[in-house]
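A single protein chain has been removed from this complex, and every other one stays in its place.
And then chain A:
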């Protein structure tokens, strides 16, 4: 692949070690199984799964960059475009809506002045709509990175936004 541009980003040394550990978990020749975990690792580091990052993952796994993109684009968790510092992913599914989710999410978007899928002008927040997060008894729910925020109310949303803006 002489025409391919060299990957322009790299994992930090700790993440590279972890990436190699992950690849070694699978039977010989099945290293592609590490693709989803590595994409998570990439997103954890870069905030999104950038094309350069996906190229790097492809070279680590010795697969074609297009294979990485094909897979990344199938799943909803990978951000294929740059996102804000905090990505708020709220659950729009039935049970959360029964608990007043629609009102709370409307308040969230109004407070930030954006629609789902958009990022605030200051680059602090991106809001995304997602489906059931397996926390339906604690709805309404959203997730920011690995953390779940449950039993949301308008007041609670204000508080969270305030804390994260500080």
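Methods note: a residue touches a chain if its C-beta (ideal position, glycine included) is under 8 Å from a C-beta of that chain, and two chains touch if they have at least 3 such contacts; residues count from 1.
Going forward, contacts and distances are computed from a predicted model.
One chain of this complex is left out of the view, and of "1,2-phenylacetyl-CoA monooxygenase, subunit D", "NADH-quinone oxidoreductase subunit F", "dihydrouracil dehydrogenase (NAD(+))" or "DMSO reductase, iron-sulfur subunit", the protein name its UniProt record gives is "NADH-quinone oxidoreductase subunit F".
In the complete complex, the hidden chain is touched by one of A:121, A:134 or A:166, namely A:134. Only one of the listed residues, A:40, A:109 or A:156, touches the absent chain: A:40. Although one chain is not displayed, chain A still touches it through residues 25-27, 30, 32-37, 39-40, 61, 70-72, 74-78, 92-95, 97-99, 130-139, 143, 146-148.
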